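Every protein chain except one is present and positioned as in the full complex.
Chain naming follows the written order as A and B, and within any one chain the residues start at number 1.
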Amino acid sequence: MVVYILNATLFALGLYCLIAKRHIIKKIIGMVIIEYSVNLFLILIGYRKGGIAPILEPGADITHFIKNSVDPLPQALVLTSIVIGLGTLALMAAFAIKLYDKYGTFDMSEIKRLKG
Amino acid sequence: MKKENIEKIVHDNNLGMSIIVKTIARMMIAPVLLFGFYIMIFGHLTPGGGFAGGVILAIAYTLMFMAFSKKMALAKFSGFWASMWDNLGMLAFIVIGFIGLNVGFFMFNFIAVGEPFKLVSAGIIPLENIAIGIKVGAALYAIFIGLSIYERILIQEED
Partner (left out) sequence: MLLFIVILLFMLVSAIIAIEIKNILSAVVAVGAVGFGVSLLFLFLRAPDIAITQVIVEVLSLIILIRATTRADNEAIERKIDNFANIIGLIFIGLFIAFCYWAFVDMTPFGIPLMRISQHYVSRGLAETGAANIVAAVILDYRAYDTLGEAIVIFTSILGAFVILRSKGKKYIEEKDTEIIGIPNEGEE
């Protein structure tokens, strides 16, 4: 339970950085921290105390494996989520570069004030 | 580009990073590529799989891009070929799915499931791993090219 609360604190820190800072790169950093926290939460749900990783080895006992393995389904979902997060980060970095080239600053309140 | 032109760019002191970085990069690119292929191909036996292998391949080419200059990396693996490998990987994945459609449902495992723990086993899973690995690797290398080749032009306001 304590582990879940610490994870929610990490999510809340990322959310605070996303909405309260004015530098665009800080907003991107907040988004990245939110992604880490959500992926971690999904893997934390599927953990079994004293469990085995879901990979079979030659000569392993199948019934022992079935009773003691951790959940492989959240791991499959998180695997695609991590790589999609990288694609999203590339898109956000492209936005940041173009905004700097057009307005000359990274500050969001300046960009909101200038027109065109 | 011809081989002697590439050699000229590699040994040019004005392009790329210093000579220490170039020597180490020259030694390290081949083992990193080999490691990427290993993780991609053995995806059904050891942890890893298509996504991790593909990103390692992209990292190897990014190392070449950063240590030697942009001209050399684009001569070896240009933007056109990065886009083409991306499309071919995606096409291979979909074609495997459609072949399964003819036999059973979409993405049906039509190759026989062999003996476990061998390299050639598990039906279409190694083929799909390779297709996804090539696709993800080429796409991430292409985005790194895209962040570097377009000139950073500062737009001046009309006075």
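Some points to look at:
Going forward, contacts are C-beta pairs under 8 Å (C-beta built on N, C-alpha and C of every residue); 3 or more make two chains touch, one makes a residue touch a chain.
Keep in mind that what you see is a predicted model, and the values were worked out from it rather than measured.
Mapped onto chain A, contacts with the missing chain fall at residues 1-10, 12-17, 19-23, 25-26, 28-30, 32-33, 36, 39-40, 43-49, 51-58, 62, 65-66, 69-73, 75-80, 82-91, 93-98, 100-102, 105-107. Listed here are the chain B residues that touch the chain not shown: 14-17, 39, 43-52, 55-56, 58-59, 62, 65-66, 69-71, 86, 90, 93-94, 97, 106-107, 109, 113-117, 121-125, 128-129, 132, 135-136, 139-140, 142-144, 146-148, 150-156, 158.
Definition applied: only the chains that are shown with their structure count from here on.
The touching residues of chain B, counted against chain A in their complex, run 46-47, 49, 51, 55, 116-117, 136, 139-140, 143, 146-147, 152-155.
If you check the complex, the residues on chain A that touch chain B are 53, 55-56, 58, 79-80, 82-83, 86-87, 90, 93-94, 97, 101-102, 104.
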